[in-house]
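Starting off with a structure, shown below.
Right after this comes chain A.
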Amino acid sequence: MIVEARGVGFVYPPARRVRPFRLADLTFGVAAGELLGVIGPNSAGKTTLIRLLSRVLEPSAGEILLEGRPLARLDRAEVARCVAVVPQGVPPQFPFTVEELVLMGRFPHAPGRYFESGADRATARAAMAATGVLELATLPLDTLSGGERQRAVIARALAQEPRLLVLDEPTAHLDLRYQAETAALLRRLNRERHVSILLVSHDLNLAAEVCDRLLLLAGGRPVRLGAPEEVLEAEVLEAVYGCEVHVDKNAASRRPVVQVVWPDAGGR
Partner candidate 1 sequence: MSPGARLVAVLGVLALVLLLVGAAALFVGSAALSPGAVLAALTGRTGARSIESVVTLSIRLPRIAVAALAGGALAVAGVAFQALTRNPLAEPSVLGVSGGAAFGVVIGQSVGLGFGVLGAAGLTAFAFAGAVVAAGAVYLVAGAGRLSVQTLLLAGVIVGLFFASAITVVISFVDVNRLGGVIHWLLGNLATIPPASLGLFALTAAAGLALVLPHARELNLLALGEEAAQQLGVDAERLKLQIFAGAALLTASVVAFAGPIGFVGLIVPHALRLLLGPDNRLLVPAAFVGGGIFLLAADTVARSIVAPAELSVGVITSFCGAPFFVWLLRTRYRALL
Partner candidate 2 sequence: MIRTLAVAGLLLVASPGHGLGVRDMIGRDVALAGPPARIVSLVPSVTEIVFALGAEDRLVGVTDFCDYPPAARRKPRVGGMLAPSLEVITSLRPDLVVATTEGSREETVAQLQRLGIPVYLVAAHRLADVWDVIARLGALTGREAAAGHLVAGLRARVRAVEQAVAAGSRPRVLYVLWPEPLIVPGRESLVTELIGIAGGRSISASEGTDYPRFALEAAVARAPEVILLANHSASTGGIDRERWRGLTSVPAIRDGRLHAVNGDLLHRYGPRIVDGLEQLARAIHPEAFR
């Protein structure tokens, strides 16, 4: 197990006018070489989960183990050497080039260094090659398309040489073409380079296609954990998402395909 959560709970500190949110009873793990998908409606706790795994937040209950060691006892750099989080893009006005961005991924390996070493630069170039952005290395990020930017961000995460890659909604806001590209990239990374991946996505069909297992979260609690066919069942999805769905099977891959049953004007 690369990462394991045991009975993890989390409560955001109470604040006025904010609905209390809590994560509870989260127990699951990501095996080496696995591609696990985390799905669920908005505010199901997916982002909170990512924050817990990357030690941005500390669980209020239970514990998280990283390669068998308690996450809480590791320092941030150690965590970053093991877990790399791919956020959705970069903040606006991000001034750096692709290569400078990817090199940032080398920080946890030698936080005390002022400049990166030659080995760091080599690792960065390899990461850029893996995601196909090597020829864009000297370009500033804000001149790239959405898909290219996403691949650059993934390259940065790869440069961390992590055991686990965590992706937060990697295909949100991307064109179909880039969605397909990203799916292919993830598969390649997982199968050819043996990178363990935790994929958080609202895109059920993407998750169904590429993931080995799915974890369905709702209201901060785990609902189902298992193979896509086991998790993506119509009754379960309808209960969680609150709308009518129809689950088919993809002819080529044999994976489930979820379709929303669009209501007509009258509602139901």
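By definition in this document, a contact is a pair of C-beta atoms (placed from the backbone, for glycine too) under 8 Å apart; a residue touches a chain by one contact, two chains touch by 3 or more; residues count from 1.
Regarding selection, all candidates are chains of the complex that A comes from, given by their letters.
Just so it is clear, the model here is predicted, and its values are computed rather than measured.
Undergrad: Since the rest of 1 or 2 are in the complex but keep clear of chain A, which one touches it?
TA: Candidate 1 is the one in contact with chain A.
Undergrad: Which residues, counting only chain A, touch candidate 1 once they are in their complex?
TA: Contact set of chain A toward candidate 1: 51, 54-56, 75-81, 83-85, 87, 90-96, 100, 104-105, 107-108, 111, 113-116, 160.
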